[in-house]
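The block underneath contains the structure these notes are about, expressed in structure tokens.
Removed from the display is one protein chain of the complex; every other protein chain stays in position.
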Amino acid sequence: MSEKILDVRNLHTSFTTDAGEVRAVNGVSFNLEEGKSLGIVGESGSGKSVTAYSILQILTDNGRVTDGEILFKGENILKYTPAQMRQFRGKKCSIIFQDPMTSLNPTFTIGNQLMEAILLHTDRNKEQARERAEEMLNLVGVNEPKRRLKQYPHELSGGMRQRIMIAMALASEPDILIADEPTTALDVTIQAQILELMQELQKKIGMAIIMVTHDLGVIAGMCDEIIVMYGGRVCERGSAEDIFYGPAHEYTKGLLRSIPSVSTKYEKLIPIAGTPINLLNMPKGCAFCSRCDSALKICLDQVPEEQLVSPGHYASCWLNVKKQAEEAGEAQA
Amino acid sequence: MSDTTPKKAPFSMQIDPALFEPATAEEKKQQEVMSESTTFLKDSMKKLMRNPLAVFSIVVLAFILIVIIVAPLVVPYGYSEILKYNGMKDKTAMNLAPFQYSANEQKYMAENGVTLFPHIFGTDELSRDYFIRVVYGTRVSLAVGFFASLIVLVIGVLYGSISGYCGGRVDLIMMRIVDVIYSLPDMLVIILLSVVLKELLDGSKGIIARLGTNMVSIFIVFGMLYWVGMARLVRGQILSVKENEYVLAAKSIGTSSPRIIRRHILPNCLSVIIITTALQIPSAIFTESFLSFIGLGVAAPMPSLGSLANAARQGMQSYPYKLMFPALMICLIVLALNLLGDGLRDALDPKLRK
Partner (left out) sequence: MSDTKPLVDVRDLKEYFPIHTGWGRTLPLKAVDGVSFTIKPGETLGLVGESGCGKTTVGRTLLHLYKPTGGEFYFDGELVTEKNMPSLRKQMQMVFQDPYSSLNPRMTVEDIIGEPLDVHHLYSGRAERREKILSLMETVGLNAEHATRYAHEFSGGQRQRIGIARALAVNPRFIVCDEPVSALDVSIQAQVVNMFEDLREKLGVAYLFIAHDLLIVHHISDRIAVMYLGRIVEIADANELNNNPIHPYSISLLSAVPIPDPRIARSKQRIIPEGEIPSPLHKPSGCAFRTRCPYATERCAAECPELTERSDGHLVACFNK
């Protein structure tokens, strides 16, 4: 087993809003191994992006991590000083966002911004930085890098901008790349290009990737490990095969049932009933209980603990407890 | 993934089988509670009331309003009434300090055993009760501010919404007119207008005569010049609201243009209009005070806060409090209105909502 590079333990993040405290992340634990890709999948409000932002400590002013530990190579980064944190953000862990237009400064050229990232995080002089910038653009498949360096963000298309963002994020050779819905704003063919690029770069550079998305299709092709989140909690985590072929949480099952596939053309889709959870009005028990078809009485009152389903595959669902208890009962009898 | 949190199935746990019965639909439904229904207005008011500065401003403004309404009913002096003693001007009552009685008044009180109403702010150089003059001055200033803003509101909203909704060539021409008006120097226009109006209106009676030609020209100038800011703002707001899909949806239903403006566009511009109007009032008061201060304001003997300050300037060394009262009043009103406007903006602007 390779080295654990990031270990998140019992992370809690909340936001103070006008309407009260919103607990966006409630006890999320997972770990990331070197060079692997981890997918965090969930609907809006599931806390998937907040989890990613908590790792980098780039929450909005009204949000803070209230509990838990984030260990980067064994060090708790929540205890870092602001200077150490800046160092971490630049050199160890980078992020790319959903909207490549708003994450680039429209008043500076691509070269300017890319070189700044390089100068900040590596010991290169200006000339070397320019060379490195060209090299980076080549790496992310931007044609005519010399000309691109002189262009402004608005002169480039969305896919091109996202490539530049990736180049900037990788300029400092980080150990972890967090991608927050990197392809949601892009068209399908461009999305496919970017995903392919990310996979290629991972093979070449060997960084670990945390992919935050709502798109099960994107995650299926990209990720080794998957975390399914709902209502700020982890429902289920395990390898891609575990999640897609042997889901052990009712939410994951429902999610997989509800996406159309080519073979189910003449069948009705099976949607998950109800409406997504309101984080201001969290139920006492399992966040998913009100939409779950097979909810038990206990689901309404108690939050299920995480159970081991199979090696490396965990799920938080009372139904599994019931099943295991029944099996144990049968074995005894 | 290694086992950071090794949680084996809790076989040993004592399980209550009743808890593992399927939950009923009823029970599940109880979990889904929709939050309390609030309208936009209720929500905004709640937010406004939670802003201490805004609440403070409302209290201050309410207090000032009550005083200027009640004071003339209680205080037995008029704003232009010269204090008299035995039918003669009371010469001892000039420039009294706050709460001071003149020699004649003291004599009168001692003789008749009555207490006269005190001169709360003292008197001015013409033996007039200064408190009531400040009260009337505040009345005039507030009224000017309010009505000037009303004129700006009506003209600006009408002009801006026509320009914004029609768009295209109409918008282009209307906005160029606005640009031209924007470039006129307002002070110069006011001075010129009051000269012209003075000749035109001389000899007229009633409200115009009492306010004076200067005041009328202030209103005209506000009506002519100051609406452009509002018009630009409303137009910009309408242009952005127009882009919303619900306007498109209304069109696809077949809704007529007037109905779209009335039901879909204006209600969604309301917050901007309210905020701008609230902030327009202090600026109008300030302009009025400034004009009165340089002698282009209301006609004597009608006081305004600006003209009171101007009159007090002459005796500033001996009677500094006479400048202080109107100046303080201007500051208080303008500050309170500005704070209230800011509070309204925070409460009404949906973009600032968390």
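Here the chain labels run A and B in written order, and each chain numbers its own residues starting at 1.
We take it that a residue touches a chain if its C-beta (ideal position, glycine included) is under 8 Å from a C-beta of that chain, and two chains touch if they have at least 3 such contacts.
As the structure is a computational prediction, the values presented were derived from the model and not from experiment.
S.K.: Check the options A:Asn138, A:Thr275 or A:Ser310 and report the residue that touches the missing chain.
M.R.: Result: among the candidates, A:Thr275 touches the missing chain.
S.K.: Which residue, A:Leu216, A:Met229, A:Ala248 or A:Ala295, contacts the hidden chain when the whole complex is considered?
M.R.: A:Leu216
S.K.: If I consider the whole complex, including the chain that's not displayed, which of A:Gln87, A:Ser258, A:Ser294 or A:Ser310 touches that chain?
M.R.: A:Ser258
S.K.: Using the touch rule from the top, list residues of subunit A that touch the missing partner.
M.R.: 43-44, 157, 159-160, 187-193, 195-196, 214-221, 240-241, 244, 254-256, 258-262, 264-265, 268-273, 275-276, 278, 291
S.K.: In the whole complex, what residues of subunit B lie against the chain that is missing from view?
M.R.: Residues 34-35, 37-40, 244-246, 248-256, 259, 263-264, 267-268, 350 of subunit B touch the chain absent from view.
Here is the rule we go by: only the chains that are shown with their structure count from here on.
S.K.: Whole-Å distance, subunit A centre to subunit B centre, using C-alpha means?
M.R.: Chain centres of subunit A and subunit B, defined by C-alpha means, are spaced 49 Å apart.
S.K.: Tell me, which parts of subunit A touch subunit B in their complex?
M.R.: My answer: residues 1, 4, 7, 9, 15, 17-19, 29-31, 33, 62, 225, 237-239, 274-275, 278, 280-281, 283, 285, 289-290, 292, 294-301, 305-308, 312, 314, 318, 320-322, 324-325, 328.
S.K.: Quick one: in the complex, what on subunit B touches subunit A?
M.R.: Residues in contact with subunit A: 1-11, 15, 18-23, 27-35, 47, 353-354.
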